[in-house]
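Every protein chain but one is kept in place in this view of the complex.
Entry: subunit A
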Amino acid sequence: MGAPHDPLLTVRGLRVVIDGLHILHGVDLDVAPSGVTALLGRNGAGKTTTVKAVLGLVPRTGGIRLAGEDLTRLPTHLVVRRGIGYVPEDRGVFGGLTVAENLRLAERDAEPAYPLVHEIFPELKRRERQVAGTLSGGQQQMVAIARTLLNANRLIIADEPTKGLAPRIVTEVADALERVASRVPVLLVEQNLALVRRTAATCAVLADGHTVHQGATAELLADEEAARRLLGVGSSRRPSPGPSPGAAPAPPTGTEVNR
């Protein structure tokens, strides 16, 4: 176990080759031991592959350490059992199972934290018998996030949790993420810069399969030239900062990366 301010997750020289194609060329990443760390980059930069490589969902080489423990050679299920909750880009909800079954499948701890799940997502309690395939996109995202809350995870990885959601639902998901991040560190892959600005203190930026920037999110987003160069923000309009936690939320309609 590292010192209190040491990164919770460290990734060094992460490489991924799939079908002879070099996807990641050496990604370095530090995830802070508290709050939200954002993983940014244009489409195709390698963000989702990085997340999948950390989890062992794609073959990888390099160094991956969670609180000092080497995860590089562990299969996915053992990586997850070390205390990582995963919200995949496509939500990964099992459409043929009910909400309750989706949650039951994710149980690892002897006493899963259902009270916490129902406190943050009371709607899931009401819909526990509903088949997940009939839920709206926002409701499915709630199920995906709720699964990570059932167990005492040390890190939650959320891959574009607001992708494809209506603005009102984006706000709900952002609120939920903030509540989650107040309990467990979060690695957030996100294209919605307003949400990133609102939640993430630190960030890393990928381009063409390697890390091109790491540092404070506010500094990066304040530097318009750097943001344009690294993230492909197409206008000089600065993204809306979004509401502060506790304030009546307006939809974080911030500029999306690479638009």
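As a working rule, a residue touches a chain if its C-beta (ideal position, glycine included) is under 8 Å from a C-beta of that chain, and two chains touch if they have at least 3 such contacts; residues count from 1.
In the analysis below, contacts and distances are computed from a predicted model.
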### Task
Leaving aside the chains on screen, match the unshown one to its UniProt name from "Phenylacetate-CoA oxygenase subunit PaaJ", "Serine/threonine-protein kinase RsbT", "Branched-chain amino acid ABC transporter permease" or "Quinol oxidase subunit 4".
"Branched-chain amino acid ABC transporter permease"
### Task
Using the touch definition up top, pick the residue from A:D30, A:E101 or A:D175 that touches the left-out chain.
A:E101
#### Entry: Omitted-chain contact residue, chosen from A:P7, A:P88, A:P161 or A:P185
A:P88
## Note on the structure
Only one of A:S34, A:T61, A:T76 or A:Q214 touches the unshown chain, namely A:T76
### Query
Taking the full complex into account, what residues of subunit A touch the chain not shown?
55, 57, 75-77, 80-81, 86, 88, 92, 94-97, 101, 104-106, 108, 147, 151
